[in-house]
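One structure coming up, written as structure tokens, with questions to follow.
Excluded from the complex is one protein chain; the other protein chains are retained at their positions.
So that you can tell them apart, the chains are marked A, B and C in the order they are listed, and the count of residues begins at 1 in each.
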Amino acid sequence: MFYLVLLSTMSQGIIKEEILRDDLKYYFMSPCEKYRARRQLPWKLGVQILKIVMITSQLILFGLNNQLVVSYKEENAMTFKNLFLKDYSGVDEEDYSVALYSQQAVYDSLFYVLDQYRQLGRLSVGPISYAEEDGKLLPLVICKEYYKRGNVEPSDEAYDIDAQLEKVCMANDPTNVSQWKAENVSFFNLEFYRLVDIKITFQLKGINLQTVRSHELPDCYVFFVTITFDNQCHSGKIKIFLDIDALSSACKNWKISGTAQKNTHYLLVFDGFVILVCLTSAVLCTRSIVLAVKLLQRFSRFFRENYNHKVCKTDQKEFLNGWYVLVIVSDAMAIVGSILKMEIQAKSLTSYDVCSIFLGTSTLMVWVGVIRYLGYFQKYNVLILTMKTAFPKVIRFCCCAGMIYLGYTFCGWIVLGPYHEKNYQKNGFPMTDLQRFLREQKDFPPSEEGSEMDTETGMGHPALCCCRRAPSNDDIILIS
Amino acid sequence: MFYLVLLSTMSQGIIKEEILRDDLKYYFMSPCEKYRARRQLPWKLGVQILKIVMITSQLILFGLNNQLVVSYKEENAMTFKNLFLKDYSGVDEEDYSVALYSQQAVYDSLFYVLDQYRQLGRLSVGPISYAEEDGKLLPLVICKEYYKRGNVEPSDEAYDIDAQLEKVCMANDPTNVSQWKAENVSFFNLEFYRLVDIKITFQLKGINLQTVRSHELPDCYVFFVTITFDNQCHSGKIKIFLDIDALSSACKNWKISGTAQKNTHYLLVFDGFVILVCLTSAVLCTRSIVLAVKLLQRFSRFFRENYNHKVCKTDQKEFLNGWYVLVIVSDAMAIVGSILKMEIQAKSLTSYDVCSIFLGTSTLMVWVGVIRYLGYFQKYNVLILTMKTAFPKVIRFCCCAGMIYLGYTFCGWIVLGPYHEKNYQKNGFPMTDLQRFLREQKDFPPSEEGSEMDTETGMGHPALCCCRRAPSNDDIILIS
Amino acid sequence: MFYLVLLSTMSQGIIKEEILRDDLKYYFMSPCEKYRARRQLPWKLGVQILKIVMITSQLILFGLNNQLVVSYKEENAMTFKNLFLKDYSGVDEEDYSVALYSQQAVYDSLFYVLDQYRQLGRLSVGPISYAEEDGKLLPLVICKEYYKRGNVEPSDEAYDIDAQLEKVCMANDPTNVSQWKAENVSFFNLEFYRLVDIKITFQLKGINLQTVRSHELPDCYVFFVTITFDNQCHSGKIKIFLDIDALSSACKNWKISGTAQKNTHYLLVFDGFVILVCLTSAVLCTRSIVLAVKLLQRFSRFFRENYNHKVCKTDQKEFLNGWYVLVIVSDAMAIVGSILKMEIQAKSLTSYDVCSIFLGTSTLMVWVGVIRYLGYFQKYNVLILTMKTAFPKVIRFCCCAGMIYLGYTFCGWIVLGPYHEKNYQKNGFPMTDLQRFLREQKDFPPSEEGSEMDTETGMGHPALCCCRRAPSNDDIILIS
Partner (left out) sequence: MFYLVLLSTMSQGIIKEEILRDDLKYYFMSPCEKYRARRQLPWKLGVQILKIVMITSQLILFGLNNQLVVSYKEENAMTFKNLFLKDYSGVDEEDYSVALYSQQAVYDSLFYVLDQYRQLGRLSVGPISYAEEDGKLLPLVICKEYYKRGNVEPSDEAYDIDAQLEKVCMANDPTNVSQWKAENVSFFNLEFYRLVDIKITFQLKGINLQTVRSHELPDCYVFFVTITFDNQCHSGKIKIFLDIDALSSACKNWKISGTAQKNTHYLLVFDGFVILVCLTSAVLCTRSIVLAVKLLQRFSRFFRENYNHKVCKTDQKEFLNGWYVLVIVSDAMAIVGSILKMEIQAKSLTSYDVCSIFLGTSTLMVWVGVIRYLGYFQKYNVLILTMKTAFPKVIRFCCCAGMIYLGYTFCGWIVLGPYHEKNYQKNGFPMTDLQRFLREQKDFPPSEEGSEMDTETGMGHPALCCCRRAPSNDDIILIS
């Protein structure tokens, strides 16, 4: 009897061990082997393949659409430069559009902007018009910023300036620009040795009719145009910058018939389907991880009970499949990205950058994930294992090389940098942002003097800049 | 007696085996060894060398000839751009030739085309003249395409458009262009906010006299010139494109004496000889393959009979010479290519592209085939075997890297793409064709509305575009 | 008793040996291990990390500041080129700014310089004015250098020149340039076949107001402008060069209120702190080296006394830590660099180049020194040792390759060089300095003839050039 029980217990133990061994074997099989062993269809693999196709398509559609919008904005910027900047060559130099060296050229360029703005309607080939608010045309604003004169009473010494900056602005609507110019002669009488910059700002409306051809509703834009005559450096060279900010807005003054907002519906459905597939994939992978953890627990319990020692670290690691984590992260990002995309298409969000980072990263991960399936083929596996081993060594080498490179960069920058600004390309230099930040920081006023006597003049006024009212000028309309 | 028979059978067997062994040895010899062993001259090698020389010469002759034709067409395109485009800088930007930003510039450029066309005879230094048909000069056609006005009755709202495109065309012969311009003032009154594009098309005749100097008959061409003022983007920038299609045609109005069509005969004979050599080479290689198969059969029969087991796969593979297959494929392509070349020279075909792919690929194969002969040298053989072994590993590595690259490309495109269109080169971007395809696809009209009410206006009309008649315009000649 | 003494001596020996072993073990520990063993805090490591941060910050601040100054000078050079050079394209070709080919163009450009200089005040947008000394405006000087006429009496043979160079100069103040031009017609009558060059030199004052915005005192500059019309080559092409030398000077005619020289104090304190940290680091490392030498002496004495043989070379080397030497050298350079920097900021020195080399090199060394700390990690150590072993082999290979490269360079230069000056870039060519040196050397006058009869004309006169007075010219003011 005892023997029988013992036998039965033993056989039970043996059976348990066999089942565990089978489960473990099955766990480490590739989809093909699983199909051969238990005729299980590779659902997960199928979902992944479907996901690759869908996410990539979604990305391409999103990218193409945005490229159209970006190219529209860029072409408009080009148009404004050609319309408003005198002697514009068609190509920007480094960071500015036009450089002026003589006083006459500055006056000519300045009045050219005003003249061109006045006759914009007859001039431009695009559907651009003056922006308006509450039925009134928005004004063109011209501001000049200069160093305050040191003495209030006019002295015979020409070169007498104060470190304080002064800013005067004028605003007028486009229709009577020329009259306005004639009436404010003293404003346009520039004292170049004191002048810091002139800023002309105005707003224009445009309409992107490209989508009309595909019977979608067009987008309207408000362009905030800023033309800056920059004399900060006082080196005898005035640089002209033209910047535009484009803001999507409702199309008011346009009547467009024969269009609809159809295609968007299909796109929303597609995006929803992407989210569904990603959810499925994430759930399947989570389930796999849970199953793996359970299997590991069974295995370690078995080990503890039978051989009375723990499963070693390396073996434990085998159960933790990094690919699943990658897939889940990728799925999460794709879901977030798709939701953002839907919001953008519904025009309730404009954070294109965030959305593109989410979608792009998830696509990158999905494609990298394909390598895992290549690993099921014997020969590829060798390659992947080799790469895995070599990776930390490569990283380590890069660390060492990076130290030397950093030191070399600093050394080269300080020794060669300022004298050879043109041998290397400015854009690629790692300092410029820092440089700008540090240069800006110098613009802080000394806190004990500036904080009390400065009053902000508001409009188009950078956060760190101190301007003072100019109380004694008659013909100048101050904007506060 | 029995012993004798046995002996004789045995000796017969031994002799058979010896012969088989000799044949096998001989089969795996290099041409040099074959010559040393049985004084067999290496015919096949000779044929291959002759083939390399001939196919390469044929390719060079073909290429040089085509280069002349292509450069003639390109120079003509350049000439037309310089003659018809106002302020053409001599270099195309990205994809267009000239960019216009102001209304006046558009009118000037438009009338410049018409004026230059009118006085073409006195203007151009090339033997270009107006194309004619049945003794009548072919007309210049100018079409403008625009969005239909939303309301038929004129309203005071300027910006009222319909998504439907309308197209009006005018045709006139070159001699009275200026009068025509004066009579159709309203046609040339462009409403830029509705304008989509203007297309001017005309045909010119040219003659390629270069061949006359080598006493061959010259080729005549008809150039289909299309000048497009493109305002599709409505971004304030109108791009001018000039495209030409050149069609080889018979020379009618020219009397050319002192030329003949001689050289072509020599070329045809040469092409025929190339075909002959390729045929010989193909036949010799096929024969070698047949012999190899027979030898393999003999060898496996001997093995089965004597040792009673099959020849293993690896040994069987040794008999299958991949080089022969390469040579035969190359020969087939060279023959097809040569026949196409003859047809092209006889001007009964113009499919230059197909021909060049055939000839080019066969030449590539022939030169790659030279590596085989290098393999006869002991030292090179080691190298070739190494390359053979390494090849699949390299391919496998490329697969893995390709996955990462693909993911990286998509991610980079979506994240960085639209904002840095100029940091990378536009031409090299892998999406553009797809992009164009997808953008085109949007131009489909919504089928339930468009199919009934649209009527084609015909002439120069792209397949996917819907235009409607403009019934109420008086002074416009419609072409349907 | 004897035994006890022996025992005590032995045990003393054993104890001594143990202490030595402990000290040695401790010496070769990493900072972490030292902390674990004797709870010693890693002061030295902390100082090094602090040093990296401080030296790098100092370098960046210094670099940014100098970049501002350099860009100010460069923009001024650009301004002068645009103001004074007729038909200046905005880009220098190779080494010159403008090339002239016709006599009229030379006269036009010459008078253009004078005209623009005369009306500078009304012309330039920058705060540039004529330099003055003792209340008097400094004159514009124009010199022309030409080959002496062979015969003193005018002959009918036009082409009669002497190898001797003659130089005549004129000076006048800016206000009456036009009158001066009219009065000296014969000076401006150039005989091109004899003309070697024309040099126009003048001085301008400028002010760098950029620092005013950060409430620092601005720097004033004197610009020494030299415009050279170079006809040395007599190839029919006259090249115009414009060079400026900028000298920082006190701001005299300017009254600037509301600024102070505050920030400099903070910077000086920061620099002082950098020097302190570097001194600490150097002292600590010197101490470590001294300790190491003492330890080595103890170890070798122990070895000599107990085992009676010397410590081998390799073991001795282990005590010499190259990193410490690197740190000390780096510290010394940083200290020298910081002192120079302070002197430059106090405007008592202008040797920016020397300072930047000291600071740059020390920063490079400090960053390279970081590799040492990476060596404390086991895995990095393997990498560093590998690099150490491979380094001499790489150097040796470079030597061999260098020989071949040198030979190849010389061969390529002589065979291809003069005919393909444009396929490679001129700037990158290793010969040019040598070339200039050797070409200059040819300009030495033959000593036996020249030394006696030449008289220097002084002003702006290169050291190696021989000029003679032109005694018979009436209307020319000679400057001697």
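Here is the rule we go by: a residue touches a chain if its C-beta (ideal position, glycine included) is under 8 Å from a C-beta of that chain, and two chains touch if they have at least 3 such contacts.
Owing to the predicted nature of the structure, the values given are computational and were not obtained by experimental measurement.
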Chains still shown that are in contact with the chain withheld from the display: B, C
Contact partner of the left-out chain, one of C:162, C:305, C:318 or C:353: C:162
Options B:247, B:269 or B:370, residue touching the unrepresented chain: B:370
Absent-chain interface as seen on subunit C, which is shown: 99-104, 106, 147, 150, 157, 159-165, 192-193, 196, 231-238, 392-393, 396-397, 399-400, 403-404, 406-408, 410-415, 417-419, 421, 423, 431, 434-435, 438-439, 442-446, 449
Footprint left on subunit B by the chain that the document does not show: 56, 59-64, 66-72, 74-76, 78-80, 82-83, 90, 122-128, 206-210, 212-215, 253-260, 262-263, 356-357, 359-361, 363-368, 370-371, 374, 379-380, 383-384, 387, 427
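As a working rule, only the chains that are shown with their structure count from here on.
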Intersection of contact partners for subunit A and subunit B: none
Farthest chain (mean CA position) relative to subunit C: B
Distance-to-centre winner among chains (Cα means, whole assembly as reference): A
Homomeric contact subunit A-subunit C: same or different residue positions, threshold half: different
Centre distance in Å when subunit B and subunit C are each reduced to the mean of their C-alpha atoms: 56
Subunit B: positions in contact with at least two other chains: none
